[in-house]
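Just one protein chain is left out here, and the rest sit where they should.
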Amino acid sequence: MGRMTFVFRRLALLVPTAVGVTIITFFMVHLIPGDPAVTVLGQHATPATVALLHHQWGLDKPLAEQYWLFMDRLVHGNLGESLYYQVPVWGLITGRLPATLWLLCYAAVIAIVISVPLAVLAASRKDAIRDHVVRVVPLLGLGMPAFWFGLILQTWLGTKLRLFPVTGYGQGFVGHVHTMFLPSLTVAVALCPVLIRSLRASMLNVLGADFITTARAKGVPAPRLLVRHVLRNAVIPAVTVLGINIGYLIGGTLIVEQVFAVPGIGSLMIGAILQRDFPVVQGVALVFGVLVVLVNLLTDVAYAALDPRVRFGR
Amino acid sequence: MSTDLVSVVPVEGRTRLRRARWYRHPTLVVGLVLLVAIVFMCVAAPLLTSFDPDKQNLEQALSGAGQYGHLLGTDQEGRDTWARLLYGGRIDLRVAFLAVLFPFVLGTILGSLAGYFGSWIDAIILRVIDVVVAFPFFVLVIALVFVLGAGEKSIYIAITAVGWVSYARIIRGEILVAKRQEYVLAAQSGGLSSLRIMGRHLLPNVITQAIVYAMSDIVQNMVAIVTLSYLGLGIQPPTPDWGTMIADGQNFLTTQWQLTTIPGLTVVLTGLALSLVGDGLADLLRPGAS
Partner (left out) sequence: MSSPAGSGLQLAVSDLRVEIAGNLGVVRAVDGVSLEVAPGEAVGLVGESGSGKSMTLKSILGVLPPEAKVTSGQVVLDGTDLTRLSHSRLNKIRGRRVAMIFQEPMSALNPVMRVGNQIAEGPRVHLGMSRAQSVQRALDLMRRVGIPDPERRFRSFPHEFSGGMRQRVMIAIALSCDPELILCDEPTTALDVTIQDQILRLLAHLCRESGTSLIFVTHDLPVVAQICHQVAVMYAGQIVERGTVAEVFRSPLHPYTLGLLRSAPDVDQPGQSLVPIPGAPPSLIAPPSGCRFHPRCKFAEEDCKVTEPPLRILAAGRATACLHYERCLDEMGAEA
């Protein structure tokens, strides 16, 4: 099948998941004990605001109808209105989405730049000293809270050494690259453990394969062997692992945006939580869900692009 | 693309827990020693410090290490850091361990049902898994904590609601393979009830991979709990906790940097111990391991 067919088939499979995402987000409201409107509003709860929310959410109507209303508004791009800012949630999100996307891409790039050489270093001499050293890194990284690392980076490289700004998004491309370096590095460091481990494992797998012996017998020089033969095959399973863990990665942006005051949807959500601004929380959660679904699709496409055996029917 | 395994640790083989020769694995031993040391220190807190972690002493606020008899100094309210570290460890470790237990049980049950019975049960559970997994772990946890109100109980509910998925996948995958084994067919033809087959025959063989995963899950939970507490949504003050300690100390990073750095390092160290134990267990349970 052609590549487009592959993509469309995958997209079709994602529809039920996407629908499920909306259901969960919708139901979050109903998980709240007691009268959700009262709980959500907290100290803002006056009979007027409670009634407004009741109306906005259609809480007096049957559940199915409520969901239908929710989906109807969703399809028209209406995610409700922020209780705090009193502007449409959708506008808030689209305004801050670029910063988060920047953070994610930048972090992914940094993570790859760090992980690939380390994995190569480890896999090329299995069980040697350098292999053990590299394997310890993920063990430390897995247990390290991202925000803590971010705080440390912020203090040392930002405040004390003044190498980077400690907060914000920056202006223009170069500004972004400079300002977003610390938060992106923080997120990248959270991703590296998983990436290093899986790259190392798949490289070891590839290194033992027959076609590598063939390539060696052909006299392919080491750099070319590494890139065109070893890595080219080893990245395939690693892409899958990256895709699976991207959800975890995206979750990490929440706290990192907060620490570095990056104006993205992560900090928007945290702010909304602290301000008890439920429509925003619901809206951002939904967007995150859709984002993950899209990234999974991207991973599948990337996998198919990288592995010719997959393209031709499974 | 649906893959059944989320675990980062390579998952191979379906062997029983081998009790013999566990001490031959240095990873496991080092991890256990470290873990036991940490747990012991937290449990033995009253023996290791005479200070009350909640007691404020504003005159001695923000003192450095060693001053006024405070091993690691005090925070902005004059509370002893070392005491808070130890007592906070009790809380964080307890919550992290418990918060793994509930998803483990729930996930195992649902995964077993899905894997063993197949058909519509499997289809429904798989769909639910796909949807839950579509959300970033932390996003869903924090949204649930928000909705349910901050505090320890919410943490358990939130993590259970999100975390059962990984266990379900692992167990389901293992059972799908295991149920084709001869001993299951023998049990079925012997007229044993499904429940008995699942509980007495299948589970003991497939549970090991879930246990290995649980170790890395504790680490993930601990980080989540600490993060929630940092934001003020987790363990509520005045209960000491590593996350709130980091939050309290963040304004003083340039002066009394140990207030934030030390609790973070403790989390890293505990995570290291747990990861080593997890890796060691994985090595141990791999078939053909010497």
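Before moving on, here are some points about what is shown:
Which chain is which? They are A and B, in the order written, and residues in each are numbered from 1.
By our rule, contacts are C-beta pairs under 8 Å (C-beta built on N, C-alpha and C of every residue); 3 or more make two chains touch, one makes a residue touch a chain.
Everything numeric in this text was worked out from a predicted model, so none of it was measured.
Touched by the hidden chain within the whole complex are the displayed chains A.
Across A:R96, A:R200 or A:H229, the residue that sits in touch with the chain not pictured is A:H229. Only one residue in the set A:P47, A:P62, A:G172 or A:P308 touches the chain that does not appear here, and it is A:P308. Mapped onto chain A, the footprint of the missing chain covers residues 208-211, 213-222, 224, 228-229, 232-233, 236, 306-309, 312.
Please note the rule applied: only the chains that are shown with their structure count from here on.
Chain B has its Cα centroid 21 Å from the Cα centroid of chain A. Residues 10, 16-18, 20-21, 23-24, 28-29, 31-33, 39, 138-140, 142-149, 151-152, 154-155, 159-160, 193-194, 197-198, 201, 240-241, 243-245, 247-252, 254-255, 258, 269-270, 273-274, 281-282, 284-285, 288-289, 292-293, 296, 299-300, 303 of chain A touch chain B in their complex.
Within the complex, the chain B residues that touch chain A are 1, 3, 6, 8, 10, 127-128, 130-140, 142-144, 146-149, 216, 219-220, 222-223, 226-227, 230-233, 243, 246, 250, 253-254, 257, 260-261, 263-264, 267-272, 274-276, 279.
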